[in-house]
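The excerpt is restricted to a subset of chains, each kept in its original location.
Labels run A, B and C following the written order; every chain starts at residue 1.
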Amino acid sequence: MSAPLKIAVLGASGRMGAEAVKAIETATDMELVAALGRGDSLDTLLEVGATHVVDLSVPSSTETNVRFAVEHRMHAVIGTTGWDEAKRESLATLLAKNPGTGVLIAPNFALGSVLASAFAATAARYFESVEIIELHHPNKVDAPSGTAVRTAELIAAERASAGMDPSPDATETQIEGARGAVIDGIHVHSVRLRGLVAHQEVLLGGTGEQLTLRHDSYDRASFMPGVLLGLRTVASRPGLTYGLDGYLELGR
Amino acid sequence: MSAPLKIAVLGASGRMGAEAVKAIETATDMELVAALGRGDSLDTLLEVGATHVVDLSVPSSTETNVRFAVEHRMHAVIGTTGWDEAKRESLATLLAKNPGTGVLIAPNFALGSVLASAFAATAARYFESVEIIELHHPNKVDAPSGTAVRTAELIAAERASAGMDPSPDATETQIEGARGAVIDGIHVHSVRLRGLVAHQEVLLGGTGEQLTLRHDSYDRASFMPGVLLGLRTVASRPGLTYGLDGYLELGR
Amino acid sequence: MSAPLKIAVLGASGRMGAEAVKAIETATDMELVAALGRGDSLDTLLEVGATHVVDLSVPSSTETNVRFAVEHRMHAVIGTTGWDEAKRESLATLLAKNPGTGVLIAPNFALGSVLASAFAATAARYFESVEIIELHHPNKVDAPSGTAVRTAELIAAERASAGMDPSPDATETQIEGARGAVIDGIHVHSVRLRGLVAHQEVLLGGTGEQLTLRHDSYDRASFMPGVLLGLRTVASRPGLTYGLDGYLELGR
């Protein structure tokens, strides 16, 4: 068995960071060498000999953290938001100067959610009809969820590239809102219910059959298998990867 | 075993009527004594000695058919639409003059659908949140379905009588339509998908738990168990009953 | 508005007890007057003037606790296990001597689960086929779950009383176990999956239609609405009630 990965968590005092600390401590192929919070010096990373960092800090810190890591040839897995296209390009340039170093930026670490989106895109061109239902706790302030919007855009792009017609719909009269929001031609329905956490169904229908792809997220802990997968894979993928799906074996 | 019920089908050449003829011929406790279509004389009912009629004709014939049956002391099960309140009152008056004769008017014969609506109404007062999703084939011209609208009204009435607040909903920004149609305060979502027939889910949510009541209707044949139940029960329920739920044992 | 109920929690240091303390403190129509754990004297109940107790202690204490409460004319809601038939009869005798005092023993406080069982029993006689799927976390040591066994027994009893045949099943060859456990003639399937908590589906099928009753329990907090409902109702139901369904309005 190879030596454990020496991992530092940045943003360790946040909720996601605390979960990551727990998950890494449990993994037998990893060693937690540092857990840094706001105000801690990045030099610690050098002192403890970290080979990998997980950045789960805040948008105002993440760029400084990750550039420091890359400049010292540490591999990085990033869950913090705020990495727009300009920042990603600048980071890619830095990585080109540090060949062999890998970085993963993952907007979503839930393996099931990432897989469900990829499967929905693959299946989109094979079914005449597709709609999305997302279901969340009632404290959510926006509808539809960001994941549902991105899934709809992905499906719409696949259908467009396959030259498909819109999903059939003979609706003539409706009570306002019944047919949901329409995103790039895809109907999306948002349910808000006490007791739920975060759930999504993609329904695909063709003559005489239906395919349903459902993902249920019950707990923040669901992100940890994706974080660990990222850490185990990042050293073998030099340069910048955007999206955890880049690390998954999706075809066969 | 008692003698079989002697049953006549009115509207036997329509799609529902043809299904009813088949179902009655299969039932061992029933005898099909007449199957009448448009233009056939109602006097046939007397000649063949029918004790029960099923009316699955058209709105323009149903009142004449049923009044004829009642005046001759036949019990009647009615699936034809068009029985508004005025017509039902007039029929009730006629029934009062023919004591011992029973009539059932059933807007919906699918046992599963009738039970699901009754259960939704019962459960409504015990959950903080409730929403409805109905799913149909894409040739349907109205949204939401009539069943979903009635279910929402029923749930809203139960919640109002229990003095409940609206389902919690923190939505501040939405893409138009995402949160569905709102019927008496209940959110209703309409999915249209090739391959589907007629389906409905009532989702009830409370702290840490969810109750889901789903009904799937795959085939017109699903109405026949309800028609047969109606025929077997109607003679023991003199007067007018509106809704198949009146014949079901719903409490315990 | 009437004065708040003065409630004491027994077994307050257990996990359920701690949840109950939180729930009662949040309820505007209740006042928490005592939270007793192992070793605390029951005389405290008299000193603080409790009118209601919730017993969530342990099997070895619950009988003493409840008899003390009843003898002092406090109403009691009991979630502790161990109340076999002999103990319930003895308690009923004590209650007969203290007219006006009510006690609820509830093996299950999850409203959704109690309702789902009641609905399954009601629907059982109207569908040719019925099976049960229960799904739990993989640390559960028994299969099927106790709730699934009781649901199967309830359904079987209803079908027997309606004189129904067994669900149709043409299976001639099976890999051992494929068709599940058979409890009083009802097939029950047990799924064990990481990520799940406690879930149950009753599937009822008839010609051309299906009715599905699903309950999802995500969290121990799901028991609290049932506990509060019990506390709000118990004073109006003198004597002993076994099962929370006795307090629900199930018929219409």
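Simple rule for what comes next: a contact is a pair of C-beta atoms (placed from the backbone, for glycine too) under 8 Å apart; a residue touches a chain by one contact, two chains touch by 3 or more.
Bear in mind that the values here come from a model prediction, so they are computed numbers and not experimental data.
Student: Taking the 3 displayed chains as part of a homomeric complex, how many copies does that complex include in this file?
Tutor: Every protein chain is the same sequence, and the full complex holds 4 of them.
Keep this in mind: only the chains that are shown with their structure count from here on.
Student: Which chain is the middle one, judged by CA centres?
Tutor: C
Student: Express in whole angstrom the distance between the two chain centres, defined as the mean CA positions of chain A and chain B.
Tutor: One centre to the other, that is 46 Å.
Student: With centres defined as the mean C-alpha position, give me the chain A-chain C separation in Å.
Tutor: The mean C-alpha positions of chain A and chain C differ by 40 Å.
Student: By the touch rule stated above, which residues of chain C touch at least two different other chains?
Tutor: Residues 216, 218, 222.
Student: Enumerate the contact residues on chain A facing chain B in the complex.
Tutor: Interface residues on chain A, with respect to chain B: 127-131, 133, 135, 138-144, 149, 167-183, 187-196, 203-210.
Student: Under the touch definition given earlier, write down the residues of chain A that touch chain C in their complex.
Tutor: 195, 197, 216, 218, 222
Student: Help me check something: in the complex, which residues belonging to chain B touch chain C?
Tutor: Residues of chain B touching chain C: 110-113, 115-116, 118-119, 121-123, 125-127, 204, 206-225, 229, 245, 248-252.
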